[in-house]
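Pasting a structure here, questions to come.
Of the protein chains in this complex, all but one are displayed in their positions.
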Amino acid sequence: MKEKIKVGIIGSAGYTGGETLRLLLNHPYVEVAFVQSRSQAGKPVTSTHTDLLGETDLLYSADFNPAVDVLFLCMSHGESKKLLDEHIFPAATRIIDLGNDFRLNNKTGDREFVYGLPEYQREKITAAKNVANPGCFATTIQLGLLPLAKAGILKEVHTTGITGSTGAGQKLQDTTHFTWRANNISAYKTLTHQHLGEIYQTLKALQPGFSEAVHFVPWRGDFTRGIFVTSLVTTALSLEAIIKLYEDYYAPHPFTHVIRETIDLKQVVNTNKCLINLEKVGDKLAIHSITDNLLKGASGQAVQNMNLMFGLEETEGLRLKGTAF
Amino acid sequence: MKEKIKVGIIGSAGYTGGETLRLLLNHPYVEVAFVQSRSQAGKPVTSTHTDLLGETDLLYSADFNPAVDVLFLCMSHGESKKLLDEHIFPAATRIIDLGNDFRLNNKTGDREFVYGLPEYQREKITAAKNVANPGCFATTIQLGLLPLAKAGILKEVHTTGITGSTGAGQKLQDTTHFTWRANNISAYKTLTHQHLGEIYQTLKALQPGFSEAVHFVPWRGDFTRGIFVTSLVTTALSLEAIIKLYEDYYAPHPFTHVIRETIDLKQVVNTNKCLINLEKVGDKLAIHSITDNLLKGASGQAVQNMNLMFGLEETEGLRLKGTAF
Amino acid sequence: MKEKIKVGIIGSAGYTGGETLRLLLNHPYVEVAFVQSRSQAGKPVTSTHTDLLGETDLLYSADFNPAVDVLFLCMSHGESKKLLDEHIFPAATRIIDLGNDFRLNNKTGDREFVYGLPEYQREKITAAKNVANPGCFATTIQLGLLPLAKAGILKEVHTTGITGSTGAGQKLQDTTHFTWRANNISAYKTLTHQHLGEIYQTLKALQPGFSEAVHFVPWRGDFTRGIFVTSLVTTALSLEAIIKLYEDYYAPHPFTHVIRETIDLKQVVNTNKCLINLEKVGDKLAIHSITDNLLKGASGQAVQNMNLMFGLEETEGLRLKGTAF
Partner (left out) sequence: MKEKIKVGIIGSAGYTGGETLRLLLNHPYVEVAFVQSRSQAGKPVTSTHTDLLGETDLLYSADFNPAVDVLFLCMSHGESKKLLDEHIFPAATRIIDLGNDFRLNNKTGDREFVYGLPEYQREKITAAKNVANPGCFATTIQLGLLPLAKAGILKEVHTTGITGSTGAGQKLQDTTHFTWRANNISAYKTLTHQHLGEIYQTLKALQPGFSEAVHFVPWRGDFTRGIFVTSLVTTALSLEAIIKLYEDYYAPHPFTHVIRETIDLKQVVNTNKCLINLEKVGDKLAIHSITDNLLKGASGQAVQNMNLMFGLEETEGLRLKGTAF
């Protein structure tokens, strides 16, 4: 029997904190040492994550113990860096940051962060002390493009993506008011989404000299979980050749699958999977990719990264029963 | 050609204010004199009611002209009385209050309010100077019970009702967060809903000596518009006799219909209609009744009351194209 | 008082037939002479369009009277041509076909059809005897591109559009099963949608020599009504210049509006409107356009065309109260 990994979660009251907790409570090799939340300190975690009623008696703590095996930072963007700069953490404490503080600028003090997209650089993650967990749209879009960039044949990309409301966080906002969002669709951050930076960073690393644009239009969807993305790229390769390229690329990766049938978002909801479907008309390739924004797009991938960093089976604690319907 | 009725709306930025405006903009015998909103003064009404973009250039006003033909008060509960007490309104200005200030205590100063449920007391409304517009649940539940009370045979009532999110208003709340409410059901104000008062008032007036309880459990639904109610009552009458009772009662009323087929909520969404379906098993009668909470349950009924008060056709401006799907 | 137009609807039991009927029942200058449906003959129209219960006693007829003023054909694709070929219609009977039989091949026998997109060719429609009503995606995409094509500056287009389930019709299908479609997103007919033909036809007519592609990816949305489209085009013009181009183009058109604020689908649901919002980053222009697929995308536009053909106000019977929420 392996010794359990001692885990702390900081910023546990939000969606990604909650999802991380839900996963870790069921993870066979994890012991949750604390769940910290300034706003909820002293209350049971079930006071906010009410679906856990009857399953755990954990209380939110105000403080945290920096000397755990690994810390999951589930805070608003900008706060992770602040936390690391203002507190002293033992060098042995690994950090997995779910915010965007270290995806591009990957250092603070002595800590260097590895960008945590396993399908891109699993070996580096396995050896990493600190991981910057990718964004949800960034994950879904990149998984659709990695094989082309790896092959050096990626060109200009036109992408539309739609996301569930959980992507907008727990704070009450006009755009997450039920009356407004139900049965509604809208665009936001057209061509300027903040995940473009990490997408470009990966693509340029994989395909040196890549200088084309990724034109990305994000839409708000009238559902809570999931991201559906279609990217259009021009290529001379045959569809079969492209499918082979993708299948070869993803063969060693347990969560990302190239699917020959058309796909739909609910195939991945409440799972850590990414499904990819490819279609081609003329020289235009359409790449459809889907994830659950809170799992493969956030907490699930964070746990996947933890598994890699601690030498566990990559899928440990992540063979989830999907919602399916 | 009739002269147009000069109308003012106070508290126009909310849901019922907006629906009242939408109806009045299309009403052939109405001229909207002003739409007042403290919070939005000076802005176009389309800044909040964005679906009206391209249809009207009206601006919200900070002030209001008390000397219009009729004022619609679309404010939070308690504010109508305050407004009437603090300002002087010409005696000739009619008032239709969509809040609950005058449904039970029907007087302030010289003004006396008539409870504005046309299917209960159309003649009194026709002669009224001031109308207290009923609540949405109160309307839907009462329309299901009026014929029994009128016949003097109403007994103990067990009612469950489900309402759309617009019933909870425009303010951001935990229970109207999309992520929470989508695909969710919950109960609230179990057996203590504030509309019970006006329901009892009507029932006791129609059936003197009625002293039974109306046990009402309201549920929050995962949709935006509409109320579906089922009331259970014990009666010895045959189903056919009851249907006849209801059909006779509602024959003179253009918006309330007794339907022999099963009914579903979307039949009335975006209309001013109420549909009623009756079923009986043993001595238990089930009365299903449905309305759009913002129309027959609020703004539509307010306009219906205005039509009656001004001698117009009761359905004027209210023959709406329903959403249907 | 104008004489009423005698109207017949053929294929009335489906969604577009129903919406056409809902509009015409409230149209002040229309008399519905018959509503024909082979499958429902003899039954009340309320047996299928149950939201009309209490509003009309019309029965479906098996036969139709060809000698009305105008016939709306609301049938499956291919059936309109068959009907016209197999029956004799008086030359004076105008025809508005909501199917796709005459959008590209615009003749059958002596009848010549004008493509019924008023924002493209209102004068021709006004003079037309027969109109081929555009498709829903075709309408929404074209309204987003017409001003650029008119100006001769349209280039390659990348478009994603999402549609409500009513676009898939009334027939039970796996993709319209509630359990599957709720909270789901999927792509279909990627880059091969059947509306591309009519889109190219218009664009090439407006901008002679236009030979670029419109790459169109349609998505199925988890809502019932509406289409949201984003088209990406490259242009050197400034955003302000483009907005001016669009505003000038649509100034004379009562239903299509260029909006400076971000738009969302529900602004047009249950109306005949199209709203357009423009954004630009670098040389990439994003054109967002929205319609209700059953109204401006089908029955509403058909009635708009009828108004034009009969010399009525273009908006007659179409100043609808939107659902808004």
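Order of writing sets the labels: A, B and C. Residues in every chain begin at 1.
Everything below uses one rule, namely that contacts are C-beta pairs under 8 Å (C-beta built on N, C-alpha and C of every residue); 3 or more make two chains touch, one makes a residue touch a chain.
Being a predicted model, the structure only gives us computed values, none of them experimental.
> Among B:167, B:221 or B:300, which residue is in touch with the absent chain?
Touching the chain that is not displayed is residue B:221.
> Decide which residue listed in B:16, B:48, B:61 or B:179 touches the omitted chain of the complex.
The missing chain is touched by B:179.
> Name every residue on chain B in touch with the hidden partner chain.
Per the touch rule, chain B residues meeting the hidden chain are 158, 160, 162, 179-180, 182-188, 190-192, 213, 215, 217, 219, 221-226, 228, 230, 232, 262-266, 269, 277, 279, 281-282, 284, 286, 288, 325.
> If the missing chain were put back, which residues of chain C would it touch?
15, 165-166, 170, 172-174, 176-183, 222-224
> So which bits of chain A touch the chain we can't see?
On the chain A side, contact with the omitted chain comes from 15, 18-19, 22-23, 26, 49-51, 53-55, 166, 182-183, 224-225, 255, 257, 259, 261, 263-264, 266-271, 273, 275, 294, 319-325.
One rule holds in what follows: only the chains that are shown with their structure count from here on.
> Rounding to the nearest 5 degrees, give the angle of the rotation that lays the CA atoms of chain B over those of chain C.
180
> Taking every chain's C-alpha mean, which one sits closest to the mean of all protein C-alpha atoms?
C
> Measuring between mean CA coordinates, which chain is farthest from chain B?
In terms of C-alpha centroids, the chain at the greatest distance from chain B is A.
> Would you kindly tell me how far, in whole Å, the mean C-alpha position of chain C lies from that of chain A?
40
> Could you please state the distance in Å, as a whole number, between where the Cα atoms of chain B are centred and where those of chain C are centred?
It comes to 34 Å between the two C-alpha centres.
> In chain B, which residues are in touch with two or more of the other chains?
Residues 15, 166, 182-183, 224 of chain B touch two or more partner chains.
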